[in-house]
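Before anything else, here's the structure in question.
With one protein chain held back, the other chains of the complex are shown just where they sit.
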Amino acid sequence: MAKYRMHLLVCGGTTCRSSESESIRNALEESLERNGLENEVKVVSTGCFGFCDKGPIVKVIPGNTFYIHVKPEDAEEIVKEHVLNGRRVERLLYLEPEKELLATGSKEIGFQKKQIRIALRNCGFIDPENIDEYIARDGYVALCRCLTEYTPQQVIEMIKKSGLRGRGGGGFPTGLKWEITAKVKSDQKYVICNADEGDPGAFMDRSILEGDPHSVIEAMAINGYCTGASKGLVYIRAEYPMAIKRLRIAINQAKEYGLLGKNIFNSGFDFDIELRYGAGAFVCGEETALIHSMEGKRGEPTFKPPFPSEHGFLGKPSNVNNVETYANIPVIINKGPEWFASIGTEKSKGTKVFALAGKINNVGLIEVPMGTTLRDVIFKIGGGIRGGKGFKAVQTGGPSGGCLTTRHLDTPIDYDNLLAAGSMMGSGGMIVMDEDDCMVSIAKFYLGFTVDESCGKCSPCRIGNKRLYEILDKITKGEGTTEDLAKLKNLSEVIKDTSLCGLGQTSPNPVLSTLDNFWDEYVEHVIDKKCRASSCKGLMKYVIDPEACTGCTACARACPVNAISGERKGPHTINQEICIKCGTCMEKCKFNAVLLQ
Amino acid sequence: MSQIKSFEDLRKIKEDFGKRIQFREKSFDPSKVVQIKVGFGTSGIASGAKEVMTFLRDELEKRNIEAVVTQTGDMGYSYAEPTIEVKLPGQEPIVFGKVNVRKADEIIERYIKNGELIDGIIPVNYHTI
Amino acid sequence: MAVIKLPESKVQQLKNICKSFNNDKGELINVLHKAQEIFGYLPAEVQEVVAKELNVSVAHVYGIVSFYSFFSMVPKGKFSISICLGTACYVRGAEKVLDEFRKQLNIQVGESTPDGRFSLSCLRCVGACGLAPVVMIGEKVYGRVAPEDVKGIINEYANL
Partner (left out) sequence: MELVKLTIDKKSVEVEKGTSILNAARKVGIEIPTLCYFNLEGMNIENKPGGCRICVVEVQGRRNLAPACATEVTEGMVVKTNSTRVLNARRTVMELILSDHPFDCLVCPKSGNCELQSLAHRLGIRDIPYQGEQSTYRKDTSPSIIRDVDKCILCRRCEMMCNDIQTVGALSAINRGFMAVVAPAFEMNLEKSPCTYCGQCVAVCPTGALTEVDNTRQVISALADPTKTVIVQTAPAVRAALGEEFGLEPGSLVTGKMVSALRELGFDYVFDTDFAADLTIMEEGSELLDRLTRYLSGDRNVRLPILTSCCPAWVNFFEHNFPELKDVPSTARSPQQMFGSIAKTYFAKKLGIDRNNLVVVSIMPCLAKKYECQRSEFLTDGNPDVDFSLSTRELANFIKLANIDFNSLPESDFDRPLGESTGAAVIFGTTGGVIEAAVRTAYELYTKKPLPRVDFEELRGLEGVRAATVNFDGLELRIGIAHGLGNARQLLEEVRDGKSQYHAIEIMACPGGCIGGGGQPLHHGDASILKARQKALYEEDRNKALRKSHENPYIIQLYEEFLGQPLSEMSHHLLHTQYFDKSTQIVIE
């Protein structure tokens, strides 16, 4: 087998492939063959470089030279100049717009700095079941330094200075939260980790717990030191068996090393962690509901104040943060709050992990500095829309968030901007939608979720969301009226304004944001009785193409409501008044004569 | 296992870490050892990471290649699960996506044995701290 | 007087579970998790025993069981099929997959087939969004499931 001295990497991501990466590959191979280099140089296609608007991309190894907008006819020049003569093809090199400098290697390309991994720093890097690997990456150094070098107040000051805000969705300043809990006097306090990641389409916390459980344990211990708590509790979804297993292993390893338990680092500080399981209730992500659930009660929220910082688990002061928030803590201690605060925007510091999903090429977990635009996330990191379809909307913040559209693409992502745009950060789910998605149906989908997950304690959420869902359902069935649109708006606003907890206070966001951004679509459903995404069954009709119909009567015989009539051997028709749109006729027709319009 | 009581203890583990791996995994020379990490999160396992890991462990041994195969968390490339990272001695690690047993075999035969890159490389698109 | 009938070994098992949590009513949810692991579901009898052991009212226990969707009062099929209806799966067509399962098994969500082999349920996001749409049968995860695949998946279990 030949030993290759050089590799030419051709981006095989969907976008690049649609812009001819396949023919580039062929052209390169042909050119190598023509030059007798096929046994020395190999062409390899790769996954997406996340650089789709500059595609197609070719990368040369060794040297990491990065060529953009490559065309098949450039193949010969790359082979001749670069492979044979060792001279880079300057005109194809990536030119970083802001610096106007020639890039020499893909490592320096601006885009690649768009992702910075802080919370995910060890995910996919260390063996999560081996504490030594964590320690080898400076694990538990932060805890050691906190316990031996700083006072609790100094640590709190560092967290405050870092500008870290809660990553669970609310965005409350973490340092301030710690300080409040620290200041309350009590014989017993608790550190709670909210790992009840319930947003559909979000799996950041699960990945951190599965990939780097020790970072959460370390941070909880630091929090215990700061707030004066000796007991930590992780409230974790029972649906995450792998995360539970890893966390258990990690806790046991930490105990064996004495990093949990009595007199940690000979500082006199004791700290232990226990697990409590969720049982399938989204509302338990709300901190008061979570605490009730941990106490063995129904996960119903209670009015705040009092906040858990004062009156939490078993009535004792409790600091609740989510997994991602904790995962940032050791880094802030080790690299300093100033370093952390240098990343991000004015009011939102650091990075945020997002779970990119939906109609996007590179579904996955990403971590970007606060302030990155939606466009960068979707088109650069996410590799654009699947199947070359048009981008329609992106939903952030799960059922509490809203649908943002093309006009928000250049909005830098941070807590306040998303809120201003009618969505929210949430825990970091990011679902991308294309032109096949009907926005009324999407709103209905989210409301269906809220209706299922509402705890039922307060009337606006219990009944209001149900009514919202019913109105949306009516609209998707083609039975909506203009009055319904007014009702949607009023109801949404009242539910937001009057609900007891964060679930109800945000549940109408998918409705309000789609009303704002996709008003036309609602109007079409209601007035024109049309669904442009062809997804609302109730607004579609089955028709028979008289040209294709052979008059075999298979459809007529199968129709459960006898809506189809016609002579044998003659074209059939469907009586729309009777049709219940079950689709049986379409299934039965062997001639593709039944169409959905 | 002895308890960790100071910064020194932590540093010692950090320094010993390479040696510890060797100790555990017989007496490999780290500069010659191939290091493979399998993305072992829920998505990875669901898409077959377990089979790939077992295959790699068994086959590398059969084929007399000194290697350490470990598990790690989600690398973030959900669209390309299962993913594995291969680090040849003295080289940058490379991530391969959509690895099944056939692909794993190809990786051993072509990349690990020959240094030949093969299709399906996932470019690392982040900086970690 | 309510009379609860259970085999002795089961009662003992339940009592042991409760004891392992110090009969602490704060651990009710953990106890119920364990009990469901053993029984497969949480019939009224089991809830009565747990209530008695933890010294809470059975109404309270039922209040919990009926609140959390993870707990079930009906036995699941031998193969419990769960379709993820999280957002990512939804936008990638999970509903059609669900419809196909309903059609193939001829049961609704929350029901079991008459022979007790399959039961159908929905979940909210298992966090495998990259594989959307996702179907879980027992512990096994099926990714990128299309309606056309449904028949084949069911057939995998036909002879098990």
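Think of it as A, B and C in the order they're written, each chain with its own count starting at 1.
Here is the rule we use: contacts are C-beta pairs under 8 Å (C-beta built on N, C-alpha and C of every residue); 3 or more make two chains touch, one makes a residue touch a chain.
None of the values given here were measured: they were computed from a predicted structure.
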Identify the visible chains that the left-out chain touches across the whole complex. A, C
Can you tell me which of A:198, A:278, A:422 or A:464 touches the chain that was removed from the display? A:464
From the list A:281, A:294, A:320 or A:343, pick the residue that touches the absent chain. A:281
Of A:84, A:314 or A:494, the residue touching the omitted chain is A:494
Interface residues of chain A (partner: the chain not displayed): 281, 298, 300, 302-303, 305, 451-460, 462-464, 466-467, 470, 487, 490-491, 494, 496-500, 505
When the complex is taken as a whole, what residues of chain C touch the one chain not shown? 1-8, 11, 44, 47-49, 51-52, 56-63, 66-67, 69, 73
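By our rule, only the chains that are shown with their structure count from here on.
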Ranking A-B and A-C by C-beta pairs in contact puts on top A-B
Report the inter-centroid distance (CA atoms only) between chain A and chain C in whole Å. 27
Shared interface positions of chain A, touching two or more other chains: 203, 206-207, 240, 357, 363-364
Touching two or more other chains in chain C are residues 126-130
List of chain A residues in touch with chain C within their complex: 197-203, 206-207, 238-241, 276-282, 293-299, 314, 355, 357-359, 363-364, 395, 398, 429, 431, 433, 437, 442, 445-446, 449, 452-453, 455
Listed in rising order, the residues of chain C that touch chain B in the complex are 126-131, 134, 141-143
Which residues of chain A touch chain B in their complex? 1-4, 7, 9, 11-12, 42, 44-50, 59, 61, 106, 111-113, 115-118, 120-130, 132-133, 135-136, 138-141, 144-145, 148, 203, 206-208, 210-212, 240, 242-243, 256-259, 265-266, 331, 335, 357, 361-367, 381
